[in-house]
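Sharing a structure with you now.
Omission of a single protein chain aside, the complex is shown with its protein chains in their original locations.
Now for chain A:
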Amino acid sequence: MTNTIGDVEDAEVILVTGSNTTENHPVLSSFIKRAVKFKNAKLIVVDPRRIKLTEFAHLWLRPKLGTDVAWLNGLMHVIIAEDLHDKAFIENRTTDFEKLKSMVEKFTPDYVKQITGIPEARIIEAARLYAGARAGAILYCMGITQHTTGTDNVKSLANLAMLCGNLGIAGGGVNPLRGQNNVQGACDMGGLPNVFSGYRPVTDATVRKEMEGAWGVSDLPEKPGLTVTKMVPMAHTGEIKALYIIGENPMVSDADLNHAEKSLSHLDFLVVQDIFMTETGMMADVVLPSACFAEKDGTFSNTERRVQRVRKAVDAPKDAWNDWRITSEIAKRMGYPMNYKSSQEIFEEIARLTPSYAGISYERIERQGLYWPCPTQDHPGTPILHTQEFTRGKGMFHAIDYIPPAEKTDDEYPLYLTTGRVLYHYHTGTMTRRTEGLNERAPESFVEISAEDAKRFGVEDESMITVASRRGEINVRAKVSKMVEEGTVFIPFHYAEAAANKLTHAALDPVSNIPEYKVCAIRLSRAA
């Protein structure tokens, strides 16, 4: 997030899109709801589903799946046409405004309505509301990123925020809500193909030199590596021979699961390190048991970039070890000593080699976490990013055209499917489905379907139906619901026995390589 969670209560207008916040980030949603209820903030929700937050919204726009760039350009069209943009901010802090302006010119409310299905008046109203705010915050989640145009969507949100001068101020910002607890930290630590910790590029020879010196090695590879969405198919083609998978279950979370399963079975060697046996673990040659978060010391970095302590409360069961200890032991056996005595010792090395974490230590975050960047030991941390300038100096507007989703409905597959989470479960369910109470609340998968579609396809509420896409099929229970609009169904992806990702489409965003989980074409039939 460019801003903090608490900061949401300072926003005059809050625009939430592609985030079912009350279910996926419940505590954060309380900040939004409090802002609306007690601080007179205006809430705009843009979401194809009738999510809980729409009950708190002043304005709810309901776009068709995968049409985000279109409505965003539409908002910007209105803002520029009505001269509501922040000219001083654009002049001082940004470049390429003219390019944006000419791109959004054709996105008149009428044109946008044709693409998105949002009535013109709503588009105009949303544009005026957002642009009229002293400070407007944008919050978004996977509903924005999990598209072939995910990167475009994110850039369009940044365009909108810059256009109205809503970056670098309290109550503003463009704020991605991270789905998993330590996505931020995994990225910060360089768990990415192209950067070391602190986002320092592997292609930069100076950085490589520094890391080589610190680690006592030579020849660190300079070519950026493969993303997970590339590694899996390349296991299929034989270019990847071995995978070491720590704490992940791509066999349920991967788009187009059927393909993922085949790919992993082609590997020469698969090591899986986890707290439970998973679908992925079943395919492994070696499975290594690790300690869970309650059994280890360390840090997580939350979605607002706050680095916080994790503390050991209980002993790990029998022979389960800390993940870093396991990795270090493998390293040692491959001829490179990694002799850490504690997670604190590792954190000190992280601080030495990661400029944005340089000022953070266990002592400093004993009671309360710190926001990075925190470059020195007396630096207070940085709650709001970009207050003076952007990372690259001036913020660049991107002219982005609308591209429809990769897969279209047709006679054979007449409905769109979108996927997501429910309140009571988390990710692939390895943890939450082992908690009795949570399972009691949400015991099995379901497909949400509108009354209109239920009628059209002869589906009865609570009956078992088969949902099929071009890639596979699953059986799930029908839930006739007002949540979804005619033409679209929704399935949560937590359930391995009815894995929604057997249906989803592995078409990738060309830049982020994130699969299009949020749109694919399906058909329904009564389960045999």
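A few points about this structure:
One rule holds in what follows: a residue touches a chain if its C-beta (ideal position, glycine included) is under 8 Å from a C-beta of that chain, and two chains touch if they have at least 3 such contacts; residues count from 1.
Here is the rule we go by: contacts and distances are computed from a predicted model.
For the omitted chain of this complex, the UniProt record lists the protein as "Molybdopterin oxidoreductase Fe4S4 region", which is one of "Electron transfer flavoprotein subunit alpha", "NADP-reducing hydrogenase subunit HndC", "ABC transporter ATP-binding protein" or "Molybdopterin oxidoreductase Fe4S4 region".
Within the full complex, the residue among A:V45, A:I118 or A:V307 touching the omitted chain is A:V307.
When you scan A:E12, A:D68, A:D274 or A:E485 for touch with the missing chain, the hit is A:D274.
If you put the hidden chain back, the residue from A:V13, A:I144 or A:M189 that touches it is A:M189.
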